[in-house]
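Here it is, the structure, as structure tokens.
All protein chains of the complex are present and in place, except for one that has been dropped.
Note that the chains are named A, B and C in the order they appear, and that numbering of residues resets to 1 at the start of each chain.
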């Protein structure tokens, strides 16, 4: 027997759970104040998230997928992507979208059952929320292929969960990215659960990062609760992709502190102790501790931020509630660029029914 | 950065292309005569294959997928599987099937366009020829799951090509095998082409064996033109699976010395020089050289074998040609265990048309 | 006898089948400890163990393909696909393998598997959670497609599906999972897989429906009854093969027919049934068969789903149309 190939999976972390430094920091973190915008974004995300959950509880929106615990991943990715890049999110990526410029009231519209939640005027080339697990990854390969073909210095960044790494689409896409050396980065958000299925039952692979080896592409595992590690790892991968260095798979380790969605009850399948233990690792406290220790963030700033976030949340709720309800004809709008004339009958039927309903309500 | 995991891919070869030993042989090869049955099988395979190609050329069967060059893989696998194991072949595995006891005239029936080519009375639990690439791998996981559930000391062995390793089914199945530690072995026959697409365009992975790392399962790359390496590597994997050691992916390196199928013309996409170079590596000559050198095989035996093979081929052709053509009603037979009464109308229509045809031919 | 919901009936049938036949195995995403996102498999894992009630990795193609392998090897897998909108990845396995394995091996191997999945709109679910792909399944040769509309029929049909020697796609109306209860006798009696059920007799028009639309059809029938017009309501129950005998007998009696589906219209089962009726009972028809379907649109997000799906009002309007036809 001879050795045909060897591989190594690296893990990156800069901040320990208590905010102490675990390694020499990358240069972008030399001035801690430079990371305050990320911190602020994370706090905004959490405030928006708490409100969305509350709104589901009171019937103002439908099922909602919480972002609780993954704020560092979202802020880190949002921070390193450029405007001209393309984000391909899953359903749990409202945090990144906010940093892409998309108004968070879109998130409420989306979970409120309205297609206008996927209209992103501020980041028009980004992909919509993606519910069917993993199917956004071949899209990312296609987007990256287009970028490469046109010799653009742009990157397609797709996000997915640990569960998604079991799906054929995931591997097929990484493999394609390898073949063509596409400017594509996949961030697998390993929050240790796919609804109730724990990470260890999803795959016997010791890390999810190593799935990249199957595609012959670069990979890295990092601490997704450490904003600096996310910024560093994703930042390097994105720049590598942008400059023709090819694709990377990043496994960002975190924990889903919430239920899977508001329709789920996680107490059925995991213990309160486990969750409590994970709260000690969470990203906002970690970053704040570090900023505090560095003297880059004060108690007063924190209080001001809390107020600011609350006000912003209120504004978003307002924007959501003030969006006039969609008319039934929205079903046919944008179904095709030009609705084929064959739809006339169905359109007429809908119009008739709508009129009947209006009369009914009026009468 | 710390190292989260490391991996190593091993490559096995015992016989060099000229038949000289490249390493200490495994114990089963201590008596070279013990490998004569494998050698004989390989020669039979090649004779049958040549005949099938010829029969396609003369219109006696339809499109046919040649086995030329992979005889060591087929013989090696056929040699280590037990009767109670389950083989899940692709379309190119008639060689293994022969060793499973399946009469080779079935292969002719299959490519002759007759479902009875998938009736294997001699190995009734083996799966039929499988054309849709990679779809037999989830079946293998299901079969292996059943074996494990019932605590049976049996193994599901699936075969697929290098092209198949790009397909979602492949990864999903390996991943599942890892999760449940299934008694499953996958042999990826890397013949360096998927029709015209060369191995290097199929994946950026340096080896196909390393795709197992994505599933956290064992793997090995071996020289598929070396019967001893195949028997050794597959044998170890099968015994490991049988004794509860879990799944293995084996990449068997070989070369498709034929066109993809009789419908293909490989000169369109590869050079005569490349093919000529590969003929120097082929498995039958290699094994014969070794057997000769060991004094375990004589010229006289070779001549007798050639005659024997030719006679056997003739018998198989005869059995094929003497199989009465299927009646049209075969379409409905075995469609369901019991054909639903709703099919009565369609059955009647077919009967009427058949009668009309008969009259037409008679008249 | 117990008064239970449809999803409880599914659970009961699964438990009974697993109890009676140890080759029955349940697999799918979250079917284990979590008991399924709709609780259809609740309690099964603690009762029958994690090997017989197995959480799978997240991969629908794998789930369908493994079920084929298990079934061929002698198990009776009952696979759950979490929502019908994620079942498209199973079509390759259903069509190229499950539905053909018996035929292409001429009876040597077979595929007694069940693929269960919740179907349909009306529960205010997120995108892709309200699909009705039954016509795609019904187009596939070699399989059966079943779609119950009440707790008792869910119980009996699921038992039958599990016992059936061939593959069955078993669609469950998520909207009816908890909508009403029915007395169900857990006596292990299967219902036939080739029979439609006349659930309400009538003389003036025949409604053919299945799944959640059956309730809408019944509501419409009620509405019409107040007008002195009487609809006969048929629960098709098995969508492949279709029990045209029952349908045609009714249409020959009433002379009029409305077929209802919440799937998009083009190439729907409603079209199939309509075509058959016109073909086999043209002379009995007093009016063209009317199809009441969802629009040929993408299933809209839930704010508009009520406008998209047929409801009692749309069905009643169609019934009036056929009754006033001349």
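Things to note:
As a working rule, contacts are C-beta pairs under 8 Å (C-beta built on N, C-alpha and C of every residue); 3 or more make two chains touch, one makes a residue touch a chain.
Note that the structure is predicted; figures quoted are calculated from it, not measured.
The chain omitted from view is touched by exactly one of C:6, C:146 or C:269, namely C:269.
Listed residues C:291, C:307 or C:320: the one in touch with the omitted chain is C:291.
Annotation: of A:35, A:147, A:218 or A:234, A:147 touches the absent chain (contact as defined above).
Of the candidate positions A:32, A:62, A:89 or A:132, contact with the hidden chain is made by A:132. When the missing chain is restored to the complex, the residue among A:49, A:169, A:223 or A:282 that touches it is A:169.
In the full complex, chain A contacts the hidden chain through residues 86, 88, 115-116, 118-120, 124-125, 127-128, 132, 135, 137-149, 156, 168-169, 172-173, 175-176, 179-180, 330, 333-338, 340-343. Within the entire complex, the positions of chain C that touch the omitted partner chain are 61, 85, 88-89, 91-92, 95-96, 99-100, 103-104, 127-128, 133, 135-136, 138-139, 141-142, 240-242, 263-264, 266-272, 274-276, 278-280, 282, 285, 287-291, 296-298, 301. Within the entire complex, the positions of chain B that touch the omitted partner chain are 62-63, 91, 110-115, 117, 129, 131-134, 163-164, 166-168, 194-197, 201-203, 261, 263-264, 268-269, 325-326, 328, 330-332, 335, 343, 346, 349-350, 353-354, 356.
The rule is simple: only the chains that are shown with their structure count from here on.
For the pair chain A and chain C, the distance between C-alpha centroids works out to 35 Å.
Separation between the centroids of chain A and chain B, computed from CA atoms only, is 44 Å.
Distance from the chain B centre to the chain C centre is 40 Å, each centre being the mean of its Cα atoms. Shown for chain B are the residues in touch with two or more other chains, namely 168-169, 172, 175, 179. Residue positions 57, 59, 61-62 of chain C each touch two or more of the other chains.
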